[in-house]
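All protein chains but one are shown in place.
Labels run A, B, C, D and E following the written order; every chain starts at residue 1.
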Amino acid sequence: MTEKTAIESLTIMTELVLPNDTNVLFNLRGGKLLHWMDIAAAIAAQKHSNRTVVTASVDNVSFENPIKLGNVVTLQAKVTRAFNTSMETFIEVWTEDMTEGTKIKANEAYYTFVALDKERKPIKVAPLLPQTIEEKHQYESALRRRQLRLVLAGKLKPEDAPELKAIFTSEN
Amino acid sequence: MTEKTAIESLTIMTELVLPNDTNVLFNLRGGKLLHWMDIAAAIAAQKHSNRTVVTASVDNVSFENPIKLGNVVTLQAKVTRAFNTSMETFIEVWTEDMTEGTKIKANEAYYTFVALDKERKPIKVAPLLPQTIEEKHQYESALRRRQLRLVLAGKLKPEDAPELKAIFTSEN
Amino acid sequence: MTEKTAIESLTIMTELVLPNDTNVLFNLRGGKLLHWMDIAAAIAAQKHSNRTVVTASVDNVSFENPIKLGNVVTLQAKVTRAFNTSMETFIEVWTEDMTEGTKIKANEAYYTFVALDKERKPIKVAPLLPQTIEEKHQYESALRRRQLRLVLAGKLKPEDAPELKAIFTSEN
Amino acid sequence: MTEKTAIESLTIMTELVLPNDTNVLFNLRGGKLLHWMDIAAAIAAQKHSNRTVVTASVDNVSFENPIKLGNVVTLQAKVTRAFNTSMETFIEVWTEDMTEGTKIKANEAYYTFVALDKERKPIKVAPLLPQTIEEKHQYESALRRRQLRLVLAGKLKPEDAPELKAIFTSEN
Amino acid sequence: MTEKTAIESLTIMTELVLPNDTNVLFNLRGGKLLHWMDIAAAIAAQKHSNRTVVTASVDNVSFENPIKLGNVVTLQAKVTRAFNTSMETFIEVWTEDMTEGTKIKANEAYYTFVALDKERKPIKVAPLLPQTIEEKHQYESALRRRQLRLVLAGKLKPEDAPELKAIFTSEN
Partner (left out) sequence: MTEKTAIESLTIMTELVLPNDTNVLFNLRGGKLLHWMDIAAAIAAQKHSNRTVVTASVDNVSFENPIKLGNVVTLQAKVTRAFNTSMETFIEVWTEDMTEGTKIKANEAYYTFVALDKERKPIKVAPLLPQTIEEKHQYESALRRRQLRLVLAGKLKPEDAPELKAIFTSEN
């Protein structure tokens, strides 16, 4: 199976914050943003695998900067690493207030997807070939995030997650 | 500030999976479920705090059982612990196929919210008083999840997260 | 066919009033509430019958208390009585203003559903066994409401609706 | 206050049944139709009163003919009678299957609205002047329907509803 | 194939401008109105052809009068001329502010549709028989608009569009 680059899966999505997307403070609801990130990331995973994909997990996401009604939200997603039948995607979110001309980073997240064949069984996907320094860094750290996901889902014992464990036991 | 019990924040939400909520396999999209969980959990946090609340973070969520078009989804959310101005909520999700009479647990997640006063500044909320064994367990473990959130958000060093660290350094 | 209790069909639904749900006064539209009540009641009827159900009728509903944008609306539905292939459900609606901590009853209604088999033909459902005093009262009065429905639909002559007629001819 | 005719309030609305409007049988949900009827009728009441209106009640509605996905639904609403600050509207619903060229009447209903002034207080509206035989019949029978509404809402005793009572005590 | 009149395809649609339909000025978005016009016009073309129809083109539309949140929008569509397998429809749009009692024309447009048979192949439709002076005028000018559409789509050379060319080369 031929390796594919991260850039081949790059997906850019632009959304406008409408009234029904906001909470009583007229800021974008966290849950709505999680929804948009899922769509952008799923499309990136589909581009990498040319398969139907389903969301397998979303990593811890924190919300710092409120995004206001009427703002433009830009989401950029790409695959960071493939693990047999699953793909980790990295999503970055920016928000722009057009009349003020400001654009700030609002958020980032990792979503994981599983590729399915026509019988809805998991199927192997092409490996990811990281190219830029940033992509190589994401590729490396994907292993640690995967161990954390498995530990949190109760599918891996902490002591069997060496990369993850190293963070907590390093010298000091 | 008087303590409040977990049951006072209990929120039950029922949703029907409609065509626009599904992916091409006619299963509920992961992102849509994250959205519903955010609304159920936010209402629970509002019941606890009697304040406007905004989503601060969502913890790692994994998706195991697909939820089908036409199924009934029941979400149950309650506050597990309050930390000064923030509240952790626990959400459980069940899915029912009415004609088959089956009801299975599809998912669970932790969302954290911050309470805001009328100037949109964080404001202290009532402490949570756990009552059942399950609630006490959730209350205890909330500390460890909070440390993980802070470590993942780069706001706490792993070595300053003793409860979390204990998991990785125990015995061996 | 084994009788089922009302509590087995209990359905609780929570909704948040969003901008698109409101009229120009920023209060929930009556028609939107009728829609939510239909969904909550249909789920209750499905729980009772384990069948696909379709709405057969909605009884007179009056709207007294306006429900405001941002309020939490809680709907509670349960089956009151089964008549061969149809079920009457009772829906109560409460509205909460979280920051004010008020919760008032906004509304109540009766919806009737017909259970269908796989060929979309009406099919017999389990009888309802009322247990509490309230449930017994609902069970009894269901007969009178059914006669009114049939009279209003032109399917029953007023003189053939004894329970209903008694209301108008009592004493005098 | 000058009388207005029924035709001045005539409102025609056309909707297409989309996937999210349907139940698992791919027929239009009853609750969605109740929602559309509310909008059509509210516009008719606004045309009559030139005021903001809010739904006061909906009378008993029964659903006979299923309306299919892809069908065109035509709603026609007009005011039948004005009572001081409220207006009764009559809504008829037809459904067309364009490729079959069939158009059948699916439904009819009565919704009542209250007109509000700028302080959101009920305000008097123009009387309705019925013109056709059909409009005169609707105008007359509006009184009886109004008594039924009041009796059902517990605001009028059956014995104080003479037009309504006459139906049950006639002859026999 | 029997000719059909324009009035047979007449379609009236009424919409209420809701918060999610508006831009940051709380006026109806141009794109949303284009969407509503497409639905009204498609229904008119279905009425004429009794076929499934798909949008083939929309002619130049300009937006003059802003339509405000809460306004009632009335769309009226009818077929102006049939060309073998396609139909041109004319849509007029009015906007009413009910409390002010004003109704102005907001817009007009021409959409063209193609009729499809069950294999999704274009199929011949009945000719249109114009009756009123206005309908005859629309029928005549449809030819020129069609030539413009074909020239703009690069399917016809300007010199082969005599009716269109005449406009630019007349007298001077």
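By our rule, a residue touches a chain if its C-beta (ideal position, glycine included) is under 8 Å from a C-beta of that chain, and two chains touch if they have at least 3 such contacts.
Just so it is clear, the model here is predicted, and its values are computed rather than measured.
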item	value
Where the missing chain makes contact, among the chains that are shown	A, B, D, E
Full-complex contact with the absent chain, from A:A6, A:I39 or A:V125	A:I39
Contacting the left-out chain in the complete assembly, out of A:L25, A:V72 or A:L143	A:V72
Touching residue (missing chain; options E:L10, E:L34 or E:A126)	E:L34
Chain E residues that touch the omitted chain in the full complex	23-25, 27, 29-32, 34-39, 42, 52, 54-63, 66, 111, 116, 120, 148-149, 152-153, 158-159, 161, 164-165, 167-170, 172
Residues of chain A in contact with the chain not shown	11-14, 16, 39-40, 43, 46-47, 50-52, 72, 98-101
In chain B, positions touching the absent partner	19-20, 22, 24
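Criterion: only the chains that are shown with their structure count from here on.
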item	value
Any chain in contact with chain C as well as chain E	A, D
Proportion of interface numbers common to chain A and chain B (over half same, under half different)	same
Centre-to-centre distance between chain E and chain A (centres being mean Cα positions), rounded to whole Å	43
Distance between chain centroids, defined by C-alpha means - chain D, chain E (Å)	31
Multi-partner residues of chain E (each touching 2 or more other chains)	19-20
Which chain pairs touch, all of them	A-B, A-C, A-E, B-C, B-D, C-D, C-E, D-E
